[in-house]
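Just one protein chain is left out here, and the rest sit where they should.
And then chain A:
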Amino acid sequence: MTVDTDLEDVNQTTVYIPFNASDDTGVDTAPASLFPERDFHQGCHLRLQACRAAWGKCLERMQELIHSLHAPVVESVVEQVKKCYTDELPGLPYPELPVISVTSSSTSSSLFDEISFRLEENTDELFEDTNDHFVTRVFPSDCTTLTGMMKVIVSGFVSRSPTGGQDIKRKPSTSLAAYDIALLEAWYRAVCDTRDDRHRRSRLVVIMHDFEQLEPQVVQDMFEICSSYISRVPLVFILALASPPSPSYIRATYPHSLLALLRVRDCPFPLAQTSLHNILLETFFDPTFEPEIMIGPTTIDFAVEFFTRHNSSLDGLLSILQLAHMKHFEEPLTVLAPAQVLGQPKDAAKVLLTPDAFPFLDALFARIHESTLIAPVEHATSWRSATADSLLSLVETARETFRMRAKLLRVAFRLVLHVRQFLLVQGHKTVQGDQTVPDLMCLALRGRLGSVYGHLCSMVRKLPAAQLEEFVREVHDFFENAPEDVKAAEDEVISRVEIAYKMLGRDVSAQDISSPLGNWLSEYFRLRIVALEDAPLWDIWYTGSMPFPSELINPSPRASILAGLTRPLDYVSPGQQSGDDEDGDLPDISILFKGYLESAKMINVYDWFESFAVFLEARKRRVGKTRIPDGADETSRTPSKKKGKQKQVEGEVVDKNAGEDEEEWLMEVQVRFIRALQELDYLGFIKHTGRKADHVMRTVFDSPE
């Protein structure tokens, strides 16, 4: 190898190490399965596909919901822009500059794309075939100075030719400067002339992104300039704020003299908390939508907890649910989650009948026989006739069972919420309880909603006549709107509600209707709201109480680094661990770190080096002793290539004449010390104060033990 010789060559100052693709083989191969004992070769790949499909469906639904959250805000902003110069209060001392602040902390910036699209589209309301308003977007990075900001605003509009034809060339020296608002005024006049717009109805809208990051002094001057041109240039500002509407950033930052020039209107988002509840409800508990994978109570708990505690953004919610999907599909059995992921039943059988897939088949077979899919009497005989096809068809049955069960659970849960809402509106405060909607979801999924619906049903039994009529109608309508297959499955309770509905017309006392109705509902809920874990093969479609991998979303890097330094061997993959000898295989940096933890605030580097040398010396001697009985597996014991080389060197050292190599050994120890010290330094554990010669300062003091 030329590289090796180059590296040895003292005269070479620079060595080029070419990229060697063969080092990184296995990029395309699937990662190792977590459960190799019951997985098959293609399983991982197929599961990834299934996961993608399942998450795609869920994501699409949630994005739709988030989008629909945007709609009212976009609508109100557009409305305000439209009327902002016409609805002024008469008698004000001077016209105010309209400013609309939009708080957008919990959603993405696509909101502003929607707003600008809506403002620029052609509604035929104002003009025949041109856009209604003009929009320019301003980002903080362009606006560190007033000149820069004015230039962005002015050129953002002026770059569009008012006549639609060729742009008129301006001379850089004798024309107006590009940051002169008078230029914008001239442009706007030209726009109005070409459009024959005598009332000057089109607005110039400036969207300012990340408004908090703009320099307040610059913004203040900019607003002042624009305010003095209001009568000639109808500017409207839309501010994208990340901070909450209360306490207001604008009012806390800008002086009264500026605020007096503006007419600030807020367009707040609905509370993030409620949006979260709605999105969860509409995605996983909507009778008309069936997610491929049902989310379990632990995941819901985590999502809600994380949302209220750390990060109230809906994008964060999406990541959590995506991660939950990925985690779910780690289980080999989930390859069966979507119908026909293995192709047609015939192909599927072919795939499963390869020797490679036998462990998987075994596991599946065992699971099916544990479950209720096969009647107990048949147990004795059926295993003989089990084929891949029969197993797959049983899975198919289980899928149908689970799907229906989950669906009926959703419907029943929605009815519980419905009844609760109804009673709340009627003024029964006690039904509120202290559970939020996600709490109720978790209870329902665990099948422990009994006390809640028990209370609701007892309230129903006591409903007075006037409310009862409305209540029965509500429930009746609820089932009326349910999907057809649900109606078919729930014919019993539906017919009972029907009876109650019919009884209303007749001369029956309220008590006679309400008390059986309460019982019927209670029975219905008891039947339907049961833990999904009772269904056969539930873990294919339901994440259940699997703990959420929260470390992936919210890791603690500091703790991980400390743990890695103190117990490096825990991080080595199990095959490479050599086991018994605890200190023997510690990497240099860990040896150094041990000394670090034992030392005082300031560390004497020379002492540190000494102790390091002693440690290595001791290890060398030990290796020398053990080497004589078996000297074969040197390289296999070493965690890394680099150490492999070192060990070989050690081996040679023992063999050769000790006196001659003493110097070389010392050199090696020193090099390894410096290298490890640099690594610690790079990780930020060392501070060079220069206060004391040969000393460095510790930066970490808490013991990670």
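Operating definition for what follows: contacts are C-beta pairs under 8 Å (C-beta built on N, C-alpha and C of every residue); 3 or more make two chains touch, one makes a residue touch a chain; residues count from 1.
The criterion applied here is as follows: contacts and distances are computed from a predicted model.
Asks: Tell me the UniProt name of the left-out chain, picking from "beta-aspartyl-peptidase", "Origin recognition complex subunit 5", "Anaphase-promoting complex subunit 2" or "EF-hand domain-containing protein".
Replies: The UniProt record for the chain left out of view names it "Origin recognition complex subunit 5".
Asks: Which of A:Asp9, A:Glu37, A:Glu60 or A:Glu88 touches the chain that is not shown?
Replies: Once the missing chain is taken into account, the touching residue is A:Glu88.
Asks: Which is it among A:Ile115, A:Val219, A:Leu235 or A:Ala272 that touches the chain not included here?
Replies: Touches the omitted chain: A:Ala272.
Asks: Given that one chain is not shown, which residue among A:Ser243, A:Asn278, A:Gln511 or A:Thr566 touches it?
Replies: Selected residue, touching the omitted chain: A:Ser243.
Asks: Would you mind spotting which of A:Arg52, A:Arg558 or A:Arg621 touches the chain that isn't drawn?
Replies: Reading the full complex, the residue touching the unseen chain is A:Arg558.
Asks: For chain A, which residues touch the unseen chain?
Replies: Considering the whole complex, chain A reaches the absent chain at 87-94, 96, 103, 105-106, 146-147, 162, 168-171, 173-177, 179-183, 185-187, 189-190, 210, 212-213, 221, 224-225, 228, 242-247, 249, 251-253, 256, 259-260, 262-265, 271-272, 301, 305, 307-312, 554-559, 702.
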